[in-house]
Structure formats: structure tokens, C-alpha cells
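Let me give you the structure first, and then I'll get to my questions.
Left out: one protein chain. Kept in place: all the others.
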Amino acid sequence: MKPKTRRLYVVLLALLALGTAAALVLNAFEDNLVFFYSPTDLKAKNVPPGQAIRIGGLVEEGSLVKDGLNSHFKITDGAQTVAVAYTGNLPDLFREGQGIVTFGRLDAGGTFQAEEVLAKHDENYMPPEVADALKAAGQWMPERK
Amino acid sequence: MAEFFDMGGYAAYIWPAYGIAAGVIACLFIWSWRGLKKAEQAEAALGKRPRRRSARVERA
Partner (left out) sequence: MHRFANPARFLRLSRAIQPWILAVTVPCLLAGLYLGLVESPIDYQQKDTVRIMYVHVPAAWMAMFGYSSLAIASAIGLIWKHPLADLAGKAAAPIGAGFTIIALATGSLWGKPTWGTWWVWDARLTSVVVLLFLYLGYMALWNAFEQPQRAARAASILALVGIVNLPIIKFSVDWWNTLHQPASISRIGTPAIDPAMLRPLLLMGVAYLGLFLLLLLLRMRVELAERRVMALQLARSRDGEPS
């Protein structure tokens, strides 16, 4: 075998080994790489009250109650719903039906006491007129997350 | 015009973003261009001697 052919095989084999190792590691660390849990994950994992976590989902339509800086709303992933309480300014993009990610802890009563609320924007970009037209025509795709 | 620079109230985010992009690219060009000039000058300064040396070798 010529040296350069041998080097080619060495590099290819090393890359294959590296790729496999990376895939295994990423698979093993799956849970730690997740930035937030959905309300369904939250129920399934039985997260104890007081543990700091992030949850993400859509703000349920009609659930937002604002009283000055205090706001209460529910976030949902379609299957499960979590009640959230937050004190502070909500981000510009926050609205009902919007995807959000919030950091905080569950209290004893099962309400999520949020310390931080971030708006997640979707991958659709369009002018307001187009969005309105899509909504009017009933072609609006609900956000996925 | 003022409306354009205001960017719907988001001027504080949009203009710095464009500025950083332009600044980093400009810095890369200037740094590389200076490096080229410097290397070419060094090459010109060094270049004379080896030629003289080869001439000397030929004579010898």
C-alpha cells in the first residue's frame, strides 16, 4: 500500500471512530443537552417541587391574567398544561399562542414559579399583511413548539 | 429619514449588528492587507543578498 493511500485509510478510520464516539456521547447526555422540558416531560419525569428547571410550550389562549407586573398564564404542549406565575416584564414577543421558555421552580401547589420568561420565535418570517391574510384564509399553521 | 434610522424603535439593536458585521470584515481586510505589505517589504529587503550570493558562487 502506498503511504498516501495508507494515510487516507487512517484518516477515514479515525473519523469513523470519532463520529461513533460522538454519537454515543451525545446520546448518553441527551437529557443534559435539552434546554427545556415540555409540560408532558414535566409530568412524566416527576420533577420534585423546588428543583430549578426550564419548561417550554405555548401560552394557552385566554389564560393570561395580568395584574401590574404580576402575571399568571398557562403553558401547554397540546397534551399537558402547567400553570405559571411570574413577576416582571414579559418580553416583546410574549403573547397568547406564542412559544415561550421559562426558568423557575414548581411550588408545593403545582404552580410553576417563573424567575425568567423568554419568548421563542418560530422559523416563519413574513410581513404582517401576509400573516393576516393567511389567518383570514384559514391557512395559518399553528406553531409546532 | 429619522424614521429609517429609528428602525421602529429597535435602532439600538439593528445598527450595532450591522456595525459589528462591517467592522469585523473591515478589520480582517485591513489586517491581511498590512500583513501582505509587511511581508513583501521584508522579502524585498532580504531578496538582494541571496542573488549576490549565487553570483559569488558562480564566480568561485
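Each chain carries a letter (A and B) given by its place in the written order, and its residues are counted from 1.
One rule holds for everything that comes next: contacts are C-beta pairs under 8 Å (C-beta built on N, C-alpha and C of every residue); 3 or more make two chains touch, one makes a residue touch a chain.
Since the model is a prediction, treat every value here as computed from it, not as a measurement.
Put simply, the hidden chain is in touch with A, B once you look at the whole complex.
Checked against the hidden chain, the listed residues A:Val11, A:Ala52 or A:Val65 yield one contact partner: A:Val11.
In the full complex, subunit B contacts the hidden chain through residues 4, 7-10, 13-14, 16-18, 20-21, 24-25, 27-29, 32-33, 35-36, 39-40, 42-43, 46-47, 49-50, 53. Interface with the hidden chain, as seen from subunit A, comprises residues 4, 7-8, 11, 14-15, 18-19, 22, 26, 30, 33-38, 56, 90-94, 98, 101, 116-132, 141, 145.
Quick note on the criterion: only the chains that are shown with their structure count from here on.
If you average the Cα atoms of subunit A and of subunit B, the two centres end up 42 Å apart.
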